[in-house]
Each structure stands twice: as structure tokens, then as C-alpha cells.
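Beneath this line is the structure, given in C-alpha cells, with notes to follow.
A protein chain is absent from this complex, but the other protein chains hold their places.
Chain lettering (A and B) follows the sequence in which the chains are written, and residue indices restart at 1 in each chain.
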Amino acid sequence: MKSRVRVVAIITAVVVAALAVVLAINVGRDPRADANRSRLLGRDAPAFDLPLLNGDRTSSEALAGKTIVINFWNSWCIPCRQEHQALVDWWSANKDDSAVTMLGIVREDTKSATQTYVEAEGVTWPIAMDPGSKAALAFGTRGQPETYVISPSGVVVASQYGPVTVGNINEMVGAARRVG
Amino acid sequence: MKATLGILALAFGGGACVVGITSLLLGLQRKNDALLAVGRKCVAVLLVSALAAVGIMEWALVSHDFTIRYVAENNARSTPLLFTITGLWSALAGSILLWVLILSGYIGVTVRHFRKRASEPLVIWATIVMLGVALFFFLLVLGPANPFRLVAGGAPLDGRGPNPLLQNHPLMAFHPPMLYLGYVGFTVPFAFAMSSLITGSVGEGWLADTRRTTLIAWGFLSLGIILGAWWSYEVLGWGGYWAWDPVENASLLPWLTATAFIHSVMVQERRAMLRVWNLSLVIATFCLTILGTFLTRSGVVNSVHAFSESSIGLWLLVFLGVCAGAGLALIAWRGDRLRAPGRIDSMLSREAAFLGNNLLFVAFAFVVLLGTVFPLIVEAIQGKQLSVGEPYFNRMTIPLGLALLFLMAVAPALPWRAASGDVLKRRLLLPAWVGTAVMVLTLIFLDRSLPTALAFGLGAFAIAGIMRETFMAVKSRRSADKIGWMRATGRTLAGNPRRYGGLTVHLGVVLIAVAIAGSHTFGTKQEIRLAKGQSAEVAGYTFTYVGSSKSVTGQKTTLSTDIRIEQGGKSLGTYAPSVSTFPNSNQAIGTPSVRTGVLRDIYLTLVSSPNKTGRVTIGVGINPMVVWIWFGGALLAIGTIGALLPSVRRRPGFRVTGEAEVEAQSVSVS
Partner (left out) sequence: MESRSSAPTNRTQSKSRVRISWIVLAVVVIGAFTFSLWPRSGPESIASHTARLSREFRCVDCEGLSVAESATASARAARADIRSRITDGESDAEIRAVFIDRYGESVLLKPRGDGIGIIVWALPILLVILGGAGLGFAFARWRRQPRLDASAEDESLVAKERDGTNG
């Protein structure tokens, strides 16, 4: 009959080994990876109705039928500044394309700070404020910058958490156009 | 040049470990005293190298030597001196260096302490194990966690500076070193436990020998954890002191098993049983310190604390596996030889209470461990992500905590071996009434929730019990020696510092538990928006926004708002919550301003700075009883020091041996 101590030691060893395996699998994996996969992918985009910086309003209805690139950002986040040039470049290449449009939604910032940034950095695409963070909540954003691309049929086709490049945006827009 | 010197020092230290281990092994096998002496000298070399390496790193930091990558990343010219010095442990590589230094220190002190027994296999094997652990950490700091790496492409003009959160408060000088003094200290009892298994020494000697180190390490760890809670409260500004953050949990785990060990070791001292269990507890405590280090440094968990490199993770995991595996293998091999046919006579005895204590603490540790790693398990098995946060931990640990409070109330009155029900009923009657009265009053006047009332009631029960036990002992000493109260108290406490130190620690823990219950149940939070000169009333206090000011230093830019607090027309002072921004980071760090009071704290945070109309939003928190936590922590420290003191024997004449002394204590206590 095996001694009790030995049995307990073996069982403990098995459990510890299993734990070590679990921990080893997790090493190197980014614990924030979940944030990179938007829960909205493949589903209808939430409706929104927001005031623009220039005083007008915009809404999901007004932009329906186009491929919409929605970029959540604000003036104090450093990764947003990192992607700023990519947005500028993409917008200058695509602003005359009536089938596609970009909308920047400001997440957690003041109107004055946004205005200052827009004027200083030469932001020419529509920028909307998000009073009460309703759009941010509806899209389930986790921070900024976060970019969603909506197909003309109103489906969220692609998203990216973190700074985007021109290539990223083009890829996402291409996918949206294919969905139609 | 400094980098080369630093690496050389570390290499020397690592080499000393290797030479030490080899010479000790050979010396043991060949019974060669000269080789054993070489082994001991290597320990001294170890300490000197570690000191040298740390000295060189501090020199590099203070002189802003930005050719070294660690300095460039964690220091800037504008960093104040204090935070330059604490920069040694503000990031991964430097923290391992600190670990190496503290470990070398502990090894040096231990070897010196045992120098008269240096030829015993127990001591030799313990030294070998300690050197083995040191070797691992030296390899870490020479390899993946090397702080002396140079910056590729030459030194930048200015460094990045430490993380803003780590240069905000002088506590940075104390919290990490205290924690490490705790963690690393557990290496010593671990080494002796492994040694006792390897050599098959059956006796209790190693326990008594390492008791002081275990208690010192435990004391430092407790202080480190409480300082961490203080930091969380006073510096981080979210209004709480414990968030069940994975890294906080990682520091709690070895504390829980060490506390269980401190109690069950007393059962082993008196009854020579639970040997295998105690060995397992010590080994588990050490392994949990490594697990904690792993969780903090491998990047597997989301945490405020996490250092963000992952290459070191696998090294630590492998080391953890080796230590746990070796410990389990040794226990499986030797465990049976060590088991003693002991028994506990009665469920109504202090031994039984300690067994209950162990069950509860181990369950507590299991809950904390499971909750912390469960998201990782789910991720590995199912690929989806789950969170385990405060609601889970609170729900599971509150019953355990209440049960522990109950044990703390009852156990000091329980004698060793067995109690007669009558004696117990008599002893506990008054404290139980005090506790019940407090519980009833809480329910009627304060809050109807049962956990709160139980916490307050059991806490009062425990405090009354401790007071009563102490009072009765002092009273009997007074009548026995025919002296006054003061002298009797002094003699009682000095006559058994282990017991009264322990009771003081219990007092501190009870205060902390009661404070936690109180601050959770009765805390409130509110935001008020004020224009300059405007006042608002919250919870009976009037808050007036007096003005704001901005200060700019090389280190940071701070915007602070002055808020005057008044109660009943009387001014309680002006407090200044603020927000700081640091040049190299986009993080804005809020600093709360806390008015500490005996019954409650007023906790002010600056939620949003003056907008265009000059209004500020101030967060007002009323946090009851938080200062009791810090006071409890102080009692904990005092009690630990007391428990370490040798007792003042007032019985002249005969000299007692170890076991007789233990028996005499048990008689005097019951």
C-alpha cells in the first residue's frame, strides 16, 4: 500500500505541473489581446447621432450607403498622435471618393481641447463630439485610438484597436466594399 | 566602463556561487574541512559582489550615466535624488539586482549565525540550497534581466525618467525593499527544510534555528503589503487600498501560507507532529514567492504593477518547476521517515485551533491563487477571456476572514493539550458578551448587513479576549510577586514576549479586519462641481473651492486646487488635491489629498481641472476607519519585534533545556 504522503505528493505534483503548463501557455500572450477583437464584427453597426465640431450634426442615417471609417480618438492620447499622419494621408487620397467617408469621434475630451488640436494639426475630415460617451458605449470601445469600418449595408466589417496605418485602413475599407 | 565593472561584479558573484556549491558538495562527500571553509568564504565573496554591483548601478543612476540602457529608461536629469536612488528597483532588471543583494545578505547573515555548526550536514546542505537559489538569480541578472546593458547607438541626451507613478511619493523608497526583504527571507527556512529532507534529520532543531528568520521575513512582508495598501490609498487616488490586483494577490499568497506555518510550527514544537505538513508549508511559501515574481514580471496578467517584459517569464517558470518538483520529490522520498505518531488530545485545545487556523489560511490562499490564475486557465483551455475581480474575492474570503476572527477570539483562551469546557466557558464569557453587545449595537444603529455586524462583533470579542488574557496574567503576576501594576505588566510581557508579541500582532490584525469591514460598508463617494469661492455640503462637511495654482519643476507640472473643509462652522484645514503631468509621458497622475481622522478620512481628488467657466469637479470620499489599518500595521510590526525578543527569565538557578522551557511555557500559559 503506497504511503499517504507519497500519494498526496504525487497528486500535488500533477496539479502543479498542470498549473505550470497553463502559465507557460500564457507567457508571451498579450493579456489585452481580447480588446483587439471587437465584439461588433459581422454585426450591424450601432446607430449614432452626434454633433459635429463645426456645429452641424451627423448620424448613421446621414452616412448610410457609404463605407464609413470611424476613428475614436482624442487630443491627449499619444498613440492617436502616432496614427495622425496616416489618417491625414488616407483622407487626402480618399476625400473625393463619394462612396467612402471618415468620421472622427472624440472620446473623453473637451470641445476646446479638440478644437485647438484640430486647428493646430490640420484635421480636415469631419470630427464629432460624443456627449455622454453614448457612441463610445454603443460601439463598446475600450480606449483610443480605435477604428471601425462599416460597410455600405451598415455592418461592422473590420476594427482595429491601436494606431492604424494607411495600409490598415485600405485593407479594412477593401473588405467593407466587398461585403457591400 | 561602469557597465563592464557591474557585469564583472555580477559574474564574480555567480562564480562564487558555483565554486561555493562545488566545494561544499565535495567537502561534504570527502569530509574535508578545508573545502567546507572555501564554501563559506564564497558566501562572503557573494555578498561583496552583490554590494559592488548595486553600488555601481546606484553610481550610474546618480551620475545620470545614460550609456547604460537601464539608466536611460528609468532616470532623467530632472529626476529628484530620492527617485534616482529608488530607480534601482523601479523596473525589472534593477529589481532583480535588488533581489540578488538582499538574498546575498540573508545568506551571509545565516551562514555567520550558524558558523559554530558549520560542519553539520544540515547546515551545509542548507547553504548549498541557498547558494543554488542565489546562482539562479545571478544567472537571471547576468542574462535576461541584465541592468548593465548598453544603449544601442550611444547615450541619449536625457533619459526617459521613471514611470510617473513611481516618482510621485517617498513611499517608493520603502514599499518594494520591504516586500523583497520579506520574499527573499523565506529562502532561508526553505533551504533548511530542503536540507532537513535531504539529510533526513528528524529533529525539530532546524525549526527553532530558522524561527527568527521566518518571523523577520514574515514581518517585513506584512509591512511591505501594508505599505502597498497605503500607497494605493494615498498615492494612486482611486480611493481604495486593495484592489485584488493580480500582483497584490501574488504578494498575499506567501504571506498566507507563512502565517499558517508560524502557527502550525508551534504544534510541531510541542507535540512533534505535523512535520511533513510544516515542511510542505515552508516549501510552498518559497514557491509562492517565485510564483509571485513570475506573475509580476512575465506579463501574463493585467496589472497596474506588471513589468512588461516576458523573456524572463519562462526562466522563472522553469525555476519554479524545479523548486516545486524537487520539494515534492524530497517529500515523497523522505516524508514517511519524518512522520511521527502524534495526536491531538481534544478539539478544545490550542493545537486544534491552530489546525483550524491552518485549514482556513490554506483555503484563503487557495481562493486567492485560483481567482488570480483562473483567467489564465480559461484562456489556455477555452481561448476565451474571463475576469475574476473584487466581487469574487470578497464573496469567498469574507466568510474565511470572519472564521479567522472567531479563532483569534477563542484561541488565546484555549490552553494547550485540552481544556475543560467549564474553564473555557468562564474565560470566554465576558469577551463573548462584549462581542455580542457590539454586534447588536451595530445592527441596530449602524447597518443591518450581517457580515459587517459579525466583523465588528467578532473583532470586539477578539480584542476583549486578548485584553482579558493579558489582564488576568498581569493580575496573577502582581499578586504572586507582590508588586504594583506597572511592574507586573512589565514582568508579564517580558516573561513571555513570544506570547504577548503574538497577541499584539493579533490585535493589529483584528484592527485591520474591523477597519476593512467598516470602510467597505460605510464609505461614501460623491462628486461636487464648484466655482471659485463656491461651497457645497457633503456628509455634514462644507467644502469650499478657494483657488487653484500651477507649479512647474523640471520633474513635473502640477495643477493643484485648494479646498477648505469646514464642519459646524469650524475650519478643518485646507487640502490640495492635484494633478501632475510629466514631460515624457502622456499620463496625467492625480494625487489625492487626505484628511486623516481617527474615525474617518476625508478623501479629495481633482476629477477635472478648471474649465472655461473656472469650475472644478472635486471627488469627495468619506472613508471611515482607514487610519485603523495603518495603526494595526504598526501594532503588527511592534508585535513581531516583541515575538523576536528573548524572554527575560526570572527564575534563578537552574538552566532549562529546549523542551523543558517549552513545557514550562505551556504550563504558565494555561
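Structure notes:
The rule is simple: a contact is a pair of C-beta atoms (placed from the backbone, for glycine too) under 8 Å apart; a residue touches a chain by one contact, two chains touch by 3 or more.
These numbers come from a predicted model, not from an experiment.
Set against the missing chain, the residues B:Ala34, B:Ala208, B:Ala340 or B:Leu450 yield one that touches it, B:Leu450. Touch with the chain omitted from the figure is made, among B:Leu82, B:Leu386 or B:Ala634, by B:Leu386. Shown as candidates are B:Leu429, B:Leu599 or B:Leu645; the residue that touches the absent chain is B:Leu429. By the touch definition given at the top, subunit A reaches the unshown chain through residues 34-35, 39, 107-108, 132-134, 136-138, 140-143. Residues 238-240, 243-246, 302-304, 343-345, 347, 352, 355-356, 359, 362-363, 366-367, 370-371, 374-375, 377-378, 381-382, 384-392, 395-396, 422, 425-426, 429, 432-433, 436, 439-440, 443, 448-450, 453, 605, 607, 619 of subunit B touch the missing chain (whole complex, contact as defined above).
Following the convention adopted for this analysis, only the chains that are shown with their structure count from here on.
Inter-chain centre distance (subunit A to subunit B, centres taken as mean C-alpha positions): 40 Å. By the touch criterion given at the top, residues 3, 5-6, 9-10, 12-13, 16-17, 19-32, 34, 76-78, 110, 112 of subunit A touch subunit B in their complex. Taken in their complex, subunit B has these residues touching subunit A: 276, 294, 298-302, 310, 313-314, 317, 320-321, 324-325, 328-329, 331-332, 335-336, 339, 373, 376-377, 379-380, 385, 586, 588, 611-612.
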